[in-house]
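Missing here: one protein chain of the complex. Every other protein chain is in place.
Order as written gives the chain letters A and B; numbering starts at 1 within each chain.
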Amino acid sequence: MAGSDARTGTPPSTRRQALVDAFRYRRQALTERLPELPGVAYVFLLPFFVLFAVFLLFPILYTIYLSFFTFQGVGGTTVFAIDLGFFYFPVQTISNLEFVGLRNYERLLTDRQFHNAMYNTVFILLFQVPLMITIALGLAVALDASFVRLRGLWRTTLALPISANLVAYATVFVLLMQEQGLVNYALGLVGIGPIPWFTSEFWSRFTIVGAVTWRWTGYNMIILLAGLQNVPQQLYEAAEIDGANRLEKFRYVTLPQLRPVLLFVAVTSTIGTFKLFSEPLIVSDAGAPLSATRTIVQYIYETAFIDFRLGYASALTWVLIAIVSALSVFQIKALGGDDGA
Amino acid sequence: MREAQREFAWKVLTYAVLLVATLVTIVPLYWILVAMTLPESAFLSTATEPRLLPGGHFAENFAALQGRVDVAILGVERVLGFELGFLGAIGNSILIATVYTSLSILLCSMAGFAFAKYEFEFKEPIFYSILATLVLPIQLLVIPLFLLMSRLGMTNTYWAIILPWAANPLGIFLMRQNMKSIPDALLESARMDGATEFQVFYRVALPTMKSSLAALSIILFLFQWNLFLFPLVILGQDKYTIPVAISDLIGAQRVYYDQIMVAAGLSIVPIFLLFLFLQKYFVSGILAGSVKE
Partner (left out) sequence: MTGERGSHDRRTVLKGLGVGGAAALAGCITGGRDDTTDGGDVGMADGVTAWSWDVAAESLDLTDEPYEEANGGSVTVEQFGRADMKDKYKSQLLAGEGAPAIATMESVDAAAWVDTNGLRDISGWIDDAGIKDGFVAGKWGPLEKDGGTYALPWDIGPVGTFYRKDVLESNEIDLTTVETWDQFIEEGKKLPDDQYMINLPSNDYDGLWRMLYRMLGGQPFAEDGAVAFDNDESVAVARTLKRVRDAGIANDVASWSSAWFNAFKEGSIASLNGGAWMEGTLKAELGGTAGKWRVMKPPAFSKGGPRATNWGGSNLVIADQVSDAKAQRAFDYMQFTLASKEQQLKMYQEYGIFPAYEPAYQSEAFDEGHDFLGGQGAGRLFADIAPEIPPYRYTVDTPEVTKAINENFSSMMAGDVSPSEAVSQAAQDVADRTGRDIA
């Protein structure tokens, strides 16, 4: 495939530039200027706003509020009430709270376990997300190839892991990966191992990476595949007329056209991995050292549900939201390109 | 000739990639299926002596599961005159996820369309705020949300887990990204023909999005299918969904592995059927014919 430039005889850089220009022009033609119709967009967004206001606004505001307090126990007083006659909603403190200002946020700065959980999460993220997206993209492209038969069967099988029940999958996964398990047996046949997948600080993180990748790759593949199928066919035809080979078609047609969907996958996978909870729990139940595998949401859960430090857990959550949102905006700006948001 | 060889090599590579990925995917799932049919003691020793073939213990395991779990669904069990056991949980999961998906698919594509195809004020801040709610860990929301549902009289109702995320940020984001590829010329020509904005959305934009909508329905269905903590807190045992019903089999002194495996194996079936059903919507090049340049 590397020899293709030589084959056509054109200097590679000029020809590539021509391809890039051609496709960029077509792309812009597709999304030039959006109409500004007063109010219409808001009508389309209305159902979201209504549901959000009714169901999520209060819980969200409550956690913000809570993050400036220390939880002192159940049994609260009414702070204020929403009274609509037919609907009375007293907003209680729910609990006895002591106002501590920014102290919860200050504490974050010196909390070693928080830093450790953040480090673990980012470590897992840096390996897991690129690995998963690469595999998912590869599989999607392979499945999109016109000659592939039984496409539905491949796709269904590859996407099944996400529907497997977590408890059962955890049980089987631990059986497979344990010291004398099937995975180490297979590795043993080629002279590797046995690898302490759970008990070693180093490996246990990769065990999580592997588990998450197993579970979510097919899911992302489906999304990418749907995106691939929205790529207008005539762009490929045009590229073929311009003499593009497979790799060039992928690079100059598929990738740019897929960019919005790839961006979706990248952003949601990043957020998903930041919210990683079940897999680290499974791995630590299977014997992994907590200091190596505890993730940020696992730490938030422990803080809220085991230690009952609801205020501190809320502060942790808002810092997490700030960090991840900033990262998502960055991803969208950086990868979204000219038609960003 | 070299071209043909290259083409052949490419095919081999493609199939090899698919085959390896499928094998890696299938082994743990296959193990669940085998474990469904083994007595608990045999399953426990699969650690050292892998069993590749199913045993004959499925009926016993299933009976044990039915004896332990009893979930009702919309009074169907009363009509039928017998208890549904774990099948009730499967029914609840399907019911909730289906209603949720149908509702959410509309709301998400509407919102996604607004973000992709209109200019309006505060577009960016609104979008990023919606995206930020995606980061919220449910672990922290569960207590205030429970309290809210209790005030709204919605505890132990299906609506309590359908409505809060009916406008799913994930879905809105996906549709925003996909709908960007709809050619504006297409929408503009519909407007010229006198279509209302909702018609533009419903009659023109949506039909070009079949494979994205199929992907969206999978995302939404699975989102609801896998919800755990909130259904646990808000639903009574008679309305349990699959993840909660299975998790209940992990006790303090006993873990009912045989029953867990049967339950997990059975709950793969509906998803398999869903994928098959959505099959026909994953068709290549929907947009191809509709672009008029």
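The rule we apply is simple: a residue touches a chain if its C-beta (ideal position, glycine included) is under 8 Å from a C-beta of that chain, and two chains touch if they have at least 3 such contacts.
All values reported here derive from a predicted model rather than from experimental measurement.
Chemist: From the listed residues A:Ile60, A:Leu97, A:Leu160 or A:Val174, report the one that touches the chain absent from this view.
Modeler: Reading the full complex, the residue touching the unseen chain is A:Val174.
Chemist: Out of B:Phe146, B:Trp159, B:Tyr202 or B:Phe223, which touches the unshown chain?
Modeler: Reading the full complex, the residue touching the unseen chain is B:Phe146.
Chemist: Which residue among A:Gly138, A:Gly193, A:Gly243 or A:Gly287 touches the omitted chain?
Modeler: In the complete complex, the chain left out is touched by residue A:Gly287.
Chemist: Contacts of subunit A with the missing chain: which residues?
Modeler: So the residues of subunit A touching the missing chain come out as 72-76, 92, 94-96, 111-113, 171, 174-175, 178, 180, 198-199, 284-291, 302, 305-308, 310.
Chemist: Please identify, in ascending order, the residues of subunit B that touch the omitted chain?
Modeler: Listed in rising order, the touching residues are 40-41, 43-48, 142-144, 146-147, 150, 155, 229, 232-233, 237, 244, 247-255, 257.
Here is the rule we use: only the chains that are shown with their structure count from here on.
Chemist: With chain centres taken as the means of their Cα atoms, state the distance from subunit A to subunit B in Å.
Modeler: It comes to 16 Å between the two C-alpha centres.
Chemist: Can you list the subunit B residues touching subunit A in their complex?
Modeler: Residues of subunit B touching subunit A: 6, 10-11, 14-15, 17-18, 21-22, 24-29, 31-32, 35, 46-48, 50, 107, 110-111, 113-115, 117-120, 123-124, 126-128, 130-137, 139-141, 143-145, 147-148, 151, 163-164, 166-167, 170, 172-174, 177-178, 180-181, 183-185, 188, 191, 197, 201, 208-209, 211-212, 214-215, 218-219, 222, 225-226, 228, 242-243, 246-247, 249-250, 257, 260-261, 263-265, 267-268, 271-272, 275-276, 279, 282-288, 291, 293.
Chemist: Help me check something: in the complex, which residues belonging to subunit A touch subunit B?
Modeler: Against subunit B, subunit A makes touches at 1, 29-37, 40-45, 47-48, 51-52, 54-56, 58-60, 62-63, 89, 94, 135, 138-139, 142-148, 151-152, 154-169, 171-173, 175-176, 178, 180-182, 214, 217-219, 222-223, 225-234, 246, 257, 260-261, 263-264, 267-268, 271, 274-275, 277, 297, 300-301, 304-305, 310, 313-314, 317, 320-321, 324-325, 328-329, 339, 341.
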